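Only one protein chain is missing; all other protein chains are in place.
Moving on to chain A:
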Amino acid sequence: MAEGVSDSDLSGGEESREEVTMTPAELIARLEQAWLNEKFSPELMENKSELVECVMEQLTHMEENLQRVRKGDVKASVHRMEIDRIRFVLSSYLRSRLQKIERFFPHVLEKEKSRADGDPSFLSPEEFAFAKEFLANTEVYLRNVALKHMPPNLQSIDMLKAVPEPCLDSFVFLRVKERQENILVEPETDEQREYVVDLDKGSQHLMRYRTIAPLVASGAVQLI
């Protein structure tokens, strides 16, 4: 991990319910896991605002440390590379999320609106605002360009019906972090039968996202 980073542990954001102490290395590992899961999952994953905040703080620390290193020192190049790498992973992670928010906007908004108070949120407050603006903007556009020219009974569109939902039956690659037993594999054709598999720790599999979705959320498996 980067030399010169003075903080050996980073707490979560002010609103964290538990004190989460992580080394910078653990933080970046968590970021990379979240990034890969988001990249390979067909649906929007749980919101991880605290992680994003911590990574941003980490990047700021690293930039500050870089200023203190003597110019031309080889260390500077290594630090610079590392900063760029982390920033790339973070940007890519947030881009994946935004793309899914835009692609599935009515469903994402509906899910957030109908969520119970204790349930984890899928959108950060800023992503929620962005999604609402996207919906409003798109509705105005479609109304002015297409709908207002139609006969009166066709002038509205139910976005929830018009925009496809994420395909949870997509196949995904995964690596098992915590052993799972009796995972039900569902048949596709009439000739096939359902059966159960055990997922050994460290093994890799290719299966339907829908089957293992809760395991991704809990961290028991990692999408790869």
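Basically, a residue touches a chain if its C-beta (ideal position, glycine included) is under 8 Å from a C-beta of that chain, and two chains touch if they have at least 3 such contacts; residues count from 1.
Keep in mind that, in the parts below, contacts and distances are computed from a predicted model.
What name does the UniProt record list for the absent chain among "V-type proton ATPase subunit a", "Deoxyribose-phosphate aldolase", "DNA replication complex GINS protein PSF1" or "Rab escort protein 1"?
When "V-type proton ATPase subunit a", "Deoxyribose-phosphate aldolase", "DNA replication complex GINS protein PSF1" or "Rab escort protein 1" are compared with UniProt, the left-out chain turns out to be "DNA replication complex GINS protein PSF1".
Just one of A:A25, A:M81 or A:L160 touches the chain that is missing; which is it?
Only one of A:A25, A:M81 or A:L160 touches the chain omitted from view, namely A:M81.
Any idea which of A:A129, A:L160 or A:I224 touches the chain not displayed?
A:A129
Give me the chain A residues in contact with the hidden chain, please.
52-53, 55-57, 60, 71, 77, 80-81, 84-85, 87-88, 90-92, 94-95, 98, 102, 126-127, 129-130, 133-134, 137-138, 140-142, 144-147, 149-151, 153-154, 157, 162
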